[in-house]
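Here is the structure we will look at, set down as structure tokens.
Apart from one protein chain that is not included, each protein chain of the complex appears where it belongs.
Note that the chains take the letters A, B, C and D in the order they are written out, and that residue 1 is the start of every chain.
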Amino acid sequence: MHGIGVFVCHCGSNIAATVDVKKVVEMARLEPGVVHAEEYQYMCSEAGQERIATAIREKNLKGIVVCSCSPRMHEATFRKCAEKAGLNPYMVEIANLREQCSWIHKDIEEGTEKAVILARAAIAKVSLNTSLLPGESRVTKRALVIGGGIAGIQTALDIADAGYEVDIVEKTPSIGGKMAQLDKTFPTLDCSACILTPKMVDAAAHERINLYTYSEIEKVSGFVGDFTVDIRKKARYVNMDKCTGCGVCMEKCPSKKALSEFNSGLNNRPAIYTPFAQAIPNVPVIDPTQCTKLKTGKCGICERFCQAGAIDYTQKDEIVTRKYGAIVVATGFEIIKLDNLEEYAYSQSKDVITSLELERIMNAAGPTKGHLERLSDGKAPKNIVFVQCVGSRCDESKGKPYCSKICCMYTAKHAMLIRDKYPDVNVTVFYIDVRTPGKNFDEFYRRAVEEYGVNYVKGQVGKVAPQPDGSLLVHGVDLLDGKQLKISADMVVLAAAVEPSPSVRKIATMLTASIDTNNFLTEAHPKLRPVESPTAGVFLSGICQGPKDIPETVSQAGAAAVKVVGLLAKDKLLTNPCTAKPDELMCNGCGSCANVCPYGAISYEVKEINDHGIRENRRVAVVNSALCQGCGACTVTCPSGTMDLQGFSNRQILAEVDAICR
Amino acid sequence: MKKITKKDLAALLRFIGENEALYIPGRVSGQTNYVRYNENTDVDLDTLKTVKSAKEVFFPQSETLYTVKTEDGKYRISQEELQNEEFVLFGVKACDMKGIEVLDKVFLSEPVDTFYKARREKGTIVTMACGEPEESCFCKVFGIDCAEPQGDVTLWNFGNEYFWKANTEKGEALTEKCSSFLKDGDEATVDAIKNAIRTVVEKLPYMNLSLEGWDGTKTEEKFNSPVWEELYKPCLACGTCTFVCPTCQCYDIKDYNTGKGVQRYRCWDSCMYSDFTMMAHGNNRTSQLQRYRQRFMHKLVYFPANNDGMYSCVGCGRCVDKCPASTNIVKVIKAFQKEGK
Amino acid sequence: MEASKKRQSEMVQEISGTNPLKCMKCGKCSASCPAYEKMDIKPHQFVSYVINEDVEALAKCDSLWVCLSCFACVERCPRDVKPGKIVDAARQLAVRQKGGSYLVPDEIPALVDEDLPQQLLVSAFRKFRR
Amino acid sequence: MSMNTEFKPKIVAFCCNWCSYAGADLAGSSRLAYPADVKIIRVPCSCRVNPMFILRAFEKGADGVIICGCHPGDCHYSTGNYYARRRMTLLFSMLDYMGIERGRTRVEWVSAAEGVKFSNTMNEFVDAVRTLGPNKRLGDLRCKD
Partner (left out) sequence: MKELLQDGTVNRVLGWKKGDLPYNPEPAFFKSAEELDEFIYDGFCGANLSKYMIAASALEGKTLVLLKPCDSYSFVQLMKEHRVDREKAYIIGVGCKGKLDIERIKAEGVKGIESISGAEIDGDCSTLKIGTIYGEKEVAYKDAMLERCHVCKGKEHRIYDELMLESADTLDSGRFEAVEAIENMTPEQKFAFFKNELSKCIRCNACRNVCPACSCRKCVFDSTKFDSAQKANVDEFEEKMFHIIRAFHVAGRCTDCGECSRVCPQGIPLHLFNRKFIKDINEYYGEYQAGNNVEDETPLTDFTFDDLEPGERR
């Protein structure tokens, strides 16, 4: 290409101190195609940009090379500058003389020599650049929130309040999530339901929020701004429009053996049920694995008692296809299985419980109506032992390597509540470290110790041994006293680790959003883009991204909502033009490129191809440039070189290689 | 007529090789090709056919023509020097010798190829009669007598000796130079050797191959024959036949970017390749059938038509031996023969 | 001197196949140990002794011969540090230093209880041959 | 010793845009020196590096080629570096099999935060290539003069 301009920046003395800028200009002039070369103190300054623009106009430059700082810093600046001067922004290349040359080399001669080579490589590349135009894609002004817990509800409310439609897809029959199961919340001891229920009602009543409860994501296609999602609405066997939520059906249902999911399996629920009294929507579902009518065809009691005529045993799953501009993942967490931690005797004794189970026991609407009692014999416990870090901070073979973050605080809460309500109960907490970073958190923990007399012991529990008399012998250690402890307890509460909801794996795959080794969703940048997934248009809210408590979840939910609103506020999105581009004439249609594409951007079509006069139908690869992110995996997989990457083409990179090795 | 005992041959070769470049069939990893002689060369005069023919000594597979370099933004062109030293090519069989004559027709007629011409002038060719012709040989069909090859010097292999006869001035000069290694030999023995070879040749399976109808005429008829449609089908479009052929003379001229400049070089090309004669507008032969046909039409029709009936096939049988799909010029000739009946 | 201390600590790590740096000092090993009361150096301390390169103290302590090699600590350690293996390794070092053996191979079969776990048996031999 | 200090190897480093190129920038802004022999080519992802590029570099006279990408699991394009890892594993194994010095090729995962690692890696790599001396086994003679 003829008509290349080279602009070498001094960057004050940042570059000029170790690179002989004049020499770079002089050497650049000798390169084929270069018609203009100059230097300036600060190319990125207004005056510097003006010089570039002037040169482009006056010398009718076809491509420019700016030898300056990292392209990560000012590539966008110079592209804009070129565009203003009438040059396609993709006809700009940057030679990184600052970060990758002048700042790391001390010797002027050495620095200059390298700078010349870097400039040469950029010139070689730009001479093969082609004008690229970003494509445009439309934005569907609706968001999808996957998960109806506090994270999902808050995100949805914030988006809806900003004026955009939101759908919430929740797999259980009601929104509310784990927070609905909690009794009180730290560090203020508010009643969880009291602060959550109004939000649930708000979400249900919001004109721009649409709830898909008892529903799951079936399929996701499309890309940022234009996702198409299939939602499976599972058969409720209850007509939502007719049901009045009177609850007679649940009373009358003869099949009451199912374990209540909401009460952590501590008591039973009928086959037709709402998870809890304040469920939203307040419409029951029939559990087909429990319902006698659905299993054997006999029964039908609920139908008889339903005055609204809402029962419909013939309902089938329904697939709804909806379009969205953005998707928020808020799939939440579960408590880990304790199979690998048998020493705590969780499976052997009913009186060894998890903290979440304790929440239900403490809750007035729970299986014990809020009375603290042993599940084995209903007696009031006198000695309770709490064990921290059960399955958290563990070797991979035992549990999770991470800290679950919320346990220290909720254990302090539980201990405090028990001592408050039952002052005669001895509470011992075995801890490894007490971690309380957060506003009023350490104060809260100190109150548990100082005001409520909770006995904190530094040391882990080795074993919980159920005794013949029904008590539990806890083998622990007090590392500070250097004493082994054997405590006879009536109840042991395990602070079991949290893990991302198992459903997230499937969802992440559908969204092509990446997950880490612990199944937490990966953020686009751990610090600077913590609520975005690396996949454009997919955002993260709540524990699906990493362990967090309620206030953190709510603030992250809001942050995700803002990101979504920022996206939905746009009418059109510009797509990156540096995408893969196949040469139809050469394509074998073998399918290997689609195999490595992380975005599903490649498909195959049978097309009539005119290959130098030979017309035939061939299967060829087609790239959806709106989906393609330009990684280039396909270009290397393709043996014939049919696939090339615009902006980083084979010939461009080879030209750089040649220039460097010259 | 001279002769040399086989045990003296090594010394002779060393003697020649010390004074000038010597190209001779040598074995590298199981295959025999012409190699530049040095002390470590595994000389192999027993293998009847080298994989590549002797043509590459005069017309190398690739050679640089000139180099362009940039210095301070200016271009400097330096032409490749012509062959300026004498050399000896040793052990050429009759078919390859004839092949060189075919190349002479192409490269020594106007416009003369100076690179080729210089090599021909500086080279002395020592040919060798074929001891044991093989089943794929059919040089006799093209009127070549493998018992008495041309060249500057001709050798006959007999028992413990090679008989040596100079045919040209260059040959005499080489004989003179090597005289200390040579003794006098008798014509009669050589005549007997020749007769023995000719008797064997008569027994070869391809001896009855007829070139009737391949006289450089009936171009259209041959070109349009339906026979090609079946003949080309096994062809894989590789360049094996062309690259082992002693007469194929097509080349491509390409540029190589050395980073410091450009080297313009020429290299053998094959009419079997899809980019052969590729031009800006595309290719004038778009199918393998056309490419396949081109090769044989050139050898058997176009070349004789333009060169007083000289075929550009010498019956060496290398393509018969080496074609991966076992298609070859003999099968082409036979197919037309059959069609003619 | 320093070097030999370091070497000893490395030896313990090598023999035991453990990485003491993985320890998060939870004390679960000591909580699990049935011989805790009789030990002068407690199981969790074994780990820090190795980290602090004081294997000599370990080689002299009584705990080596008190440890039952029940491996409860190994089994329960949440970080896979295996304190029991460290005790075992320190014991080996001690035995190597002392040399000599009171048990004659021929006497062994009579002493063996068929139901004993193999690992315990091996540990026992190491322990009681001083 | 004098030989080794005389020899200035040509090193081509392919760095992915999101992690390693940023890591190199960080090395730069932290003033962590590494030899000027290293020249970086920016590619979107380590999976963009075609074996042809690597061989081409050697052909044209490079003495060493290093590919840097995001750590496995951290790829900006989620899976690119996993493909790159397999490709390079096989390619390097083949080069080794053909008697090309193993030390001339390397893959290193460098995150945007690992300026120190970038600099250390380059120092080590250049040292290793210097010890091996000029690339004689894999290079086109025409590019040598």
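A few points about this structure:
What we mean here is this: a contact is a pair of C-beta atoms (placed from the backbone, for glycine too) under 8 Å apart; a residue touches a chain by one contact, two chains touch by 3 or more.
Just so it is clear, the model here is predicted, and its values are computed rather than measured.
For the chain excluded from display, the touched partners among the shown chains of the whole complex are A, B, D. The residue from B:142, B:273 or B:302 that touches the chain not shown here is B:273. Between the chain not shown and the residues A:256, A:525 or A:651, the one that touches is A:651.
If you put the missing chain back, the residues of chain B touching it would be 28-31, 33, 48, 51-52, 61-62, 132-136, 200, 203-206, 230, 233-234, 236-240, 242-244, 252, 254, 256-257, 265, 267-270, 273-275, 320, 322, 324-327, 330-331, 334. Hidden from this view is one chain, which touches chain A at 517, 583, 585-592, 595-596, 604, 611, 616, 619, 637, 639-641, 644, 650-651, 654. The set of chain D residues touching the chain not shown comprises 51-52, 55, 58-59, 72-73, 79, 82-83, 85-102, 105-107, 137-142.
Going forward, only the chains that are shown with their structure count from here on.
A straight line joining the Cα centres of chain A and chain D is 33 Å long. Taking each chain's centre as the mean of its C-alpha atoms, chain B lies 82 Å from chain C. For chain A, the set of residues that touch two or more other chains comprises 658, 661-662. In chain D, the residues that reach two or more other chains under the touch definition are 60-61, 143. Listed in rising order, the residues of chain D touching chain A in the complex are 10, 12, 17, 21-22, 24-25, 27-29, 31-34, 36, 39-45, 47-53, 56-57, 60-62, 73-80, 83, 87, 119, 143.
Residues of chain B touching chain A in their complex: 70, 72-73, 257, 259-260, 282-283, 286.
Those residues of chain A whose C-beta lies close enough to touch chain D in the complex are 70-72, 96, 98-101, 103-107, 110-111, 113-114, 117-118, 121, 512, 514, 516-517, 522, 534-535, 578, 596, 598, 629-633, 635-637, 645, 648, 650, 653-654, 656-658, 660-662.
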